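Of the protein chains in this complex, all but one are displayed in their positions.
Moving on to chain A:
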Amino acid sequence: MTTAAAPLSVFATPAWYQNRTLRRFMRHRLAVMGTVMIALLIMACVFGPYLLPYDDLKIDIRHRFAAPFTGDHYLGTDALGRDTAARLLNAGRISLLVGFFAMVISTVIGASIGVIAGYYRGWLGAVLMRIVDAFLSFPSVFLVLVLAAFIKPNPIMITVIIAATSWMEIARIVETEIRSLRERDFILAARMIGASSRWIMFRELVPNAIGPIIVAATLTIAHAILLEAYISFLGYGIQPPLPSWGNMLNSAQQYLGKAPWLAIVPGLAITLAVASFNFIGDGLRDALDGRSDLK
């Protein structure tokens, strides 16, 4: 029966095209470009350092301040003659990892608080959301700098600090979503069956809120990368000799006139990564918008 009903066309629709979410995402051109950029960036950071002729820590005083695309330093060298390309890719490892793990931590914290506040409402929900408001009312950069001034800045601490100041937006988004979802009749049906609160939160509500959570998480990576760059640029973040895009900018400051590429290269990398994650987030927002297929 299936064979008889199959279309006669020789050109079968590719399997991915049947998935509506993916189809909607593929129509979002910037998001697709963002995905490609991030994929390339990740591959470059993972494999690049092994392929480049120079180590990122190798000092070569004779070739200081080499300009990009001259000689065999593809992106030039810095004040100590270290290869900028190698430094950029190694810094990318740190910056992307910090961004990624900060996203994971803040998504777990934010989503948990949002789910609990949205589900229980009442005084518990009110207290949790006032805490969110309190955190939000501090400018997060200020908060990060205060925390960083007290805590020894290694990459793990920087990740934790960034996460600690980035979970509130997710908590808010999730709380709003859960609050409206819990009014739907299928929640009443679950209660009618005697389902536990845990079941209702994690088996009924969270799977329906996964779209907004993924979107918020993607945008949080962008935010976290930017925040890391910012605090490292100010000197409170990742400490040299460990490179990060932010501290590369920091050390480039003194030579802006002499060797502007030292700032331009990491600056471009940051812009590219942040913009790409933002585009992906936008694309996901459209693609995962439940309203079109949940009806």
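One rule holds in what follows: contacts are C-beta pairs under 8 Å (C-beta built on N, C-alpha and C of every residue); 3 or more make two chains touch, one makes a residue touch a chain; residues count from 1.
The rule is simple: contacts and distances are computed from a predicted model.
K.L.:
Which name from "ATP-binding cassette domain-containing protein", "ABC-type dipeptide transporter", "Acetolactate synthase small subunit" or "Phenylalanine--tRNA ligase alpha subunit" does UniProt give the chain that's left off?
P.N.:
The chain we cannot see is recorded in UniProt as "ABC-type dipeptide transporter".
K.L.:
Looking at A:57, A:109 or A:195, which residue reaches the missing chain?
P.N.:
A:195
K.L.:
Extract the touching residues of chain A with respect to the undisplayed chain.
P.N.:
Residues of chain A in contact with the hidden chain: 184-186, 188-195, 204, 207-208, 290, 293-295.
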